[in-house]
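Mind looking over this structure? Questions follow.
As you look at this complex, bear in mind that one protein chain is not there, while each of the others sits in place.
Moving on, here comes subunit A:
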Amino acid sequence: MERVGGSAEESGDVAETEGSGAGASGTEGDIPGNWILQHHKYRELMALDVGDTAQVYAAFLVYLDLLEERRWQEVTSRGSAELQLVYLEGRESESQPRQLIVPLPGQRSLSHQGVRSLLSQPGSDGAPSPSLLLAAVAPDSTLAYYRFSRGFVVPEPPDSIQALECGRERRKRRRL
């Protein structure tokens, strides 16, 4: 997985000097060193005017990961004024339903109530979704995704039972 360069602190520093023009001239041809700041999507997320720089940066990294790396479809961004953060919505593939993705910097703290308020955010169809993907962005830009759902979600059965079921299916197929 490609690591998008720079840390949250670095981008914060660079943001202050944004006004001074194109910034460092590219070590990689004509791509400027602060290309993130000039990316149209990043500017769009900043323009939503919710969340702090760290959270917006995290959202941008997750956006790039979903689109470029995992090739998700229809990834859109929304801002929530009450929660003061930017979140994303997208679908894994054509057949999958739309999901809510909440990017957060890894150093943040979260309470159970906070998780529930995230879950109560309305999706594109207006109703709150039963689950969301939390994308935790570490300072080195590593992303970790995990799923929060309302209520009790029964896990998959253990390997021994799965093997048993597989065996049954195979035997059935052989008989037929």
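Just so it is clear, a contact is a pair of C-beta atoms (placed from the backbone, for glycine too) under 8 Å apart; a residue touches a chain by one contact, two chains touch by 3 or more; residues count from 1.
We take it that contacts and distances are computed from a predicted model.
The unshown chain of the complex is recorded in UniProt as "tRNA-splicing endonuclease subunit Sen34", chosen from "SPIDR protein", "RNA polymerase II subunit A C-terminal domain phosphatase SSU72", "ATP synthase subunit gamma, mitochondrial" or "tRNA-splicing endonuclease subunit Sen34". Taking the complete complex into account, A:Gly106 is the one of A:Gly79, A:Gly106 or A:Pro128 that touches the chain left out. Residue A:Arg147 is the one among A:Arg43, A:Arg147 or A:Arg168 that touches the chain missing from this view. In the complete assembly, the contact with the undisplayed chain comes from A:Arg70, out of A:Arg43, A:Arg70 or A:Arg171. Counting the whole complex, the residues of subunit A in touch with the unshown chain are 70, 104, 106-116, 119, 133-134, 136, 144-159.
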